[in-house]
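Before I ask anything, let me first share the structure, which is written out below as structure tokens.
With one protein chain held back, the other chains of the complex are shown just where they sit.
Order as written gives the chain letters A, B and C; numbering starts at 1 within each chain.
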Amino acid sequence: MAAYLLRRLVQAVLILFGVSLITFALLYVLPADPVRQIAGRAASAQTVENIRHQLGLDQPFVVQYGRYLLGLVQGDLGRSYLQRTDVSTLIAARLPASLLLMVGAIVCELALGLTMGLVAALKRGTALDQALMVGSFVGVSAPQFVVGLLLLYVFAVRLSWFPIGGYGSFSHLVLPSVTLGILGAGWYSRMMRSAMVDVLRQDFIRTARAKGLKRATVLFRHALPNAILPVIAMIGIDIGLFMSGIVVVESVFGWPGIGQLAWQAIQRVDIPIIMGVTLVSACAIVLGNLLADLVTPFIDPRIKLQ
Amino acid sequence: EDKAAAASAQAGEYTPDPDAKEGGAIVVTYKDDVSTLDPAIGYDWQNWSMIKSLFDAMMDYVPGTTELRPALAESYDISDDGTVFTFHLRKGVKFHNGREMTADDVKYSLDRVTNPKTQSPGAGFFGSIKGYDDVASGKADHLAGVEVVDPSTVKITLSRPDATFLHVMALNFASVVPHEAVEKWGADFGHHPVGTGAFKLADWTIGQQLVFQKNADYWRDGVPYLDKITFEIGQEPIVALLRLQKGEVDIPGDGIPPAKFREVMSDPEQKARVVEGGQLQTGYITMNVTMPPFDKKEVRQAVNMAINKDRIVQMINNRAIPANQPLPPSMPGYDKSFEGYQYDPDKAKEMLADAGFADGFETELYVMNTDPNPRIAQAIQQDLAGIGIKADIKALAQANVIAAGGAKDEAPMIWSGGMAWIADFPDPSNFYGPILGCAGATPGGWNWSWYCNEDLDKEAAKADSIVDPAKKDERDKMWSDVYGKVMADAPWVPVFNEQRFTMKSKRMGGADDLYVDPVHIPINYDYVYVTDVQ
Amino acid sequence: MSGQLVVETAPANEAGAPRRRRGVFSRLLGRPLALIGLAVILLTVCGAVFAPYLTPFDPNDQMFDGLSLEGAPMPPGGKFLLGTDLLGRDLLTRILYGARTSLVIGIVANGVALFIGSLVGITAGFFRGWIGTVLMRFTDLMMAFPALLLAICLAAVLSPSLWIVALVIALVNWVQTARVVYTETSSLARREFVEAERSIGASTPRILFRHILPHLLPTIIVWGTLGISTTVLLEATLSYLGVGVQPPTASWGNIIFENQTYFQAAPWLVFFPGAAILALALAFNLVGDAMRDILDPTQRGRL
Partner (left out) sequence: MTRAPRRALPARSDAVLAVDGLTVVVAGEDGPRPVVSNLSFQLMRGETLCIAGESGSGKSMTALAIMGLLPKPGAKIAGGSIRLGGSELTDLSEGGMRAVRGSRVAMIFQEPMTSLNPVLTIGRQLTEAIMAHEPVGRGEAKRRAVAALDAVRIPEAASRMGQHPHELSGGMRQRVMIAMALALRPDVLIADEPTTALDVTVQGEVLELLRDLQRDLGTAVILITHDMGVVAEMAARVVVMRHGRMVESGAAATIFSNPREAYTRELLAAVPRIGEGAGRVATRLRELPAAGAARPVPVVEVADLAVRFDLHGGLLGRVDRRVHAVEGVSFSVGDRETLSLVGESGCGKSTTAKAIAGLVPYEGDILVGGRNIAGLPRSEAKALRRDVQMIFQDPYASLDPRMSVGDLVAEPMLIHGVASGAERRERVAGLFERVGLSPADTGKYPHEFSGGQRQRICIARALALRPKLIIADESVSALDVSVQARVLELLRELQAEFGIAFLFISHDMAVVENISDRVAVMYLGQIVETGTRDQIFTDPKHPYTQRLIAAVPVPDPSRKRHAFPRLDQDIPSPVRRVGDEPARLKLRDLGGGHLVAA
């Protein structure tokens, strides 16, 4: 177990290194000049060069990247060009909100997706199954901005059940989580359905029924843990897709997470922030996958970590 | 020495609102984060007016107008040749940290903002101060032209006469900061601002909100009225408007989102709370005069005649007025009689044919990618197609468009919307130097049409050396001429001047002018008040 | 592939013959739901191909009467069947022309992603050893990228055009498929029939393509159909950020994104292109489901 963890962590570090290298290289060749933005429109060419030199942006790629890495291993993500603050401060201030939202969204999409998938599997072939299938596609196809605004309009403005955007309490979390969750639910319900259909065909389900167990017990205690494995693997994959959703949803709901930070940084080519956000999300993804892998043996004891 | 100058500035003093009530708190929302509140650095839509409320400079403007008035300087003298400005500081002005502001602080602040290490985007504004070049190139630490005469007198010597210098001294970049606080916080001063302004920063939760608290010791009597302003960050404009409608927000900082504009304006109750005002802004298309076929004046003129500005204005829900010259109407020097190029596609086609492009040509139109700019670009594209010019749209992130504009042979045409020139100060010169003058036509510069007319540069310099306020009209006239000549060469197509529509909650009080203050955007926090306090 | 099959086994008797001779396609036609799906796909493709003949308008023509005097778009009905957009262009026309872009993205880009993903997944899952390790580590690396950020950077670097966007989307989207296919292939590779194939001397490509691939089809179909909406919307996000298809080229995604803030003032601008995406994705799903059942002989004759 310890050995496994160690190996996975080494792997994770290598992956993060790769991510940083590729992102840095991509941003390096990006046709936009951050110095111009810092210097402002009244700056002379000399001032611009001055700033470029101060930031070390006049140096060759290898040197720039080397310096970045050096900072990175010391926990220094650099300073934002435009916000004039340490990137780590900015991310640290926003990360908790994003993580919270992510957890909320995962809970939502699991609750929604798994229920839909479960019901569809149980009612396989019926009209309800078909309707749920259409529903899952609606979830996958609906633009999140519109879904978010719609939810906001109905549940916050009209019904006043939830606050209109913002951050702080549980009720703030509900709508953004649901908005993000609707998309994921589409995916999960499809996966859950097929996994469940498979499991319900298994002999041990028949055994459980032969014991005279309650339907709910058969479903939740016997079938679900077996069907949920592919779903858990999916959660690991899913975290990577979150970033896209988070950007939109955070802005609709005024959620102070890293999605908004990333969005603004991309608009203004604030390279240190883009790097930082990419690395932090990469971390989250790698950790998410690791966690998913670590959890599976608890759910399915046949699986051994190696 | 000319005391008249000082006297005339005093004349336009503001008369306080008799109905104003003290106390209360308001909520303002913004979509984008506030990056820094360091006056030497902040240059964004959001932090510009926040900094104005936290800091003061030698000069500022009469609320709701573009009229200069002394601020931290109680009075000032200008030498006859217009190169020496002596500011007499107001006594007893205290920083938020309790220390009294002195002439040393003024010098310190000016040295700081021009020092390249500060990386101030506004350093260039101080280029006329003697010794600026040495500081900018790192040869000197101090501006030779700034002298502390005594604790309450600062003398600033310019290397050339500069009629805009008082405006420069009203810029945020000229704000006075206490050196001990700057040294204490170092690079983080922007997050722990200490100034002399009407408000002080009470709390800043990054990415969420900033809270401003009334500065009880404010040197100007009677203001501010509000006890507290909360800026909520990261709010989508549509959502901000929904919250405003529910009474949770007082001012949507990003204005009325285009998508909601018609809804708001068609509801009398909401419309009543909308304040409309001019803006020192022009939206224009640049044509790169170094890239064929735009090196031909006739082609550029033809393009000027091809654009249906009325329709573009209609498309953005009439939130602007069509423009025919670089200067916006509320700017001194705006030439009311100027007719510009009338919309006449047939004539444009003819001219194009005369220039040898009977079949038109292909080109590219760069545009920033946020609504409504791509839409406007598409409207322009259609108009160009009308005279046979096939323009491909390149909708890019702001930074990429700016980079393309700053490269000599990359962007033939750019629609300036979203990055457009909003005046830093209300003076006609502000629309020339970096965006139409030779100085800006350098790689990485902001003169995206790469238009460089040495003669005009000279005329402009001449106009700027007229510092005598009495000759203001003459100077404005000279500037009108400069812009007239620019338009004769037609490096730009001025398309429209945006109107500002600010919306406020029912309980907000104060004159409408305060809500469309030309320098305090979106509103002048120091003078507005709420009506529902006891 | 199927041609060979038929030659090999077409038996001389009647009992087995009809089963084989009925092709996949004709069996698809026997299913009403699949038929609906096929019809929708066909309709979309025809709409895209014959757009100029189907509509009197030009997709980029900003018509004067397409906007009200206050600059508001026209609601559906009358001259403009589905209304107009914020520039006074006919929405139906734009959706028809937009199908060209969206089909390229949703089918070509998504298809390429699916192809790369399957190839990588199969190869890595089947060949343990260093090929598998290298491929899976590379997949892990790609997976660690936040997809959107990577797409934005890539697209920005490569300068936008439809095919570049398609390429970028393919480059970003193959990863999840690879992961899933990998898992499945590695378990399939351990099934006994693979060993049996080896024992009769079957070559590796033969085992991969004739024996393993058919088993992966259901998974590939599920990911492929779900991928349609995802990629179409990703294209829209990229366009919205200025690194996608450039205006005024229409795509279903960018029609939505351009207009999404107006969904209350002009809901048709979001609803119709959204419905088009949904319909296409659903149609492929219906056909995919049917294909899966048809291609899976164990599903036959079951209730």
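Note that a residue touches a chain if its C-beta (ideal position, glycine included) is under 8 Å from a C-beta of that chain, and two chains touch if they have at least 3 such contacts.
Note that the structure is predicted; figures quoted are calculated from it, not measured.
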Touch partners, limited to displayed chains, of the chain removed from view: A, C
Touching the absent chain when the full complex is considered, from C:Leu158, C:Ala279 or C:Leu295: C:Leu295
Touch criterion as defined above, residue of A:Ala127, A:Leu159 or A:Ala210 at the omitted chain: A:Ala210
Where the missing chain touches chain A, by residue: 2-3, 6-7, 202-204, 206-215, 217, 221-222, 225-226, 299-302, 306
Contact set of chain C toward the excluded chain (per top definition): 5, 7-17, 19-20, 191-193, 195-203, 206, 210-211, 214-215, 295-298, 300-303
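Basically, only the chains that are shown with their structure count from here on.
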Separation of chain A from chain B, taking each centre as the mean of its C-alpha atoms, in whole Å: 39
Sequence positions of chain A contacting 2 or more other chains: 30-32, 149, 153, 266-267
For chain C, residues contacting two or more additional chains: 156, 241, 261, 264
Chain A-touching residues of chain B, taken from the complex the two chains share: 29, 31-33, 35-36, 38, 41, 43, 116-117, 119-125, 127, 136-138, 187-188, 190-191, 205-208, 232-236, 238-239, 242-243, 245-246, 248, 397-400, 402-404, 406, 424, 433-435, 439-440, 442-446
Touching residues on chain A, where the partner in the complex is chain B: 30-48, 50-51, 54, 79-80, 82-85, 89-90, 93-94, 97, 149, 152-153, 156-157, 164-167, 250-257, 260-261, 264, 266-269
Interfacial residue positions of chain A with respect to chain C in the complex: 11, 14-16, 18-19, 22-23, 26-27, 29-32, 133-134, 137-138, 140-143, 145-146, 149-150, 153, 186-187, 190-191, 194, 233, 237, 240-244, 247-248, 262, 266-267, 274, 277-278, 281-282, 285-286, 289
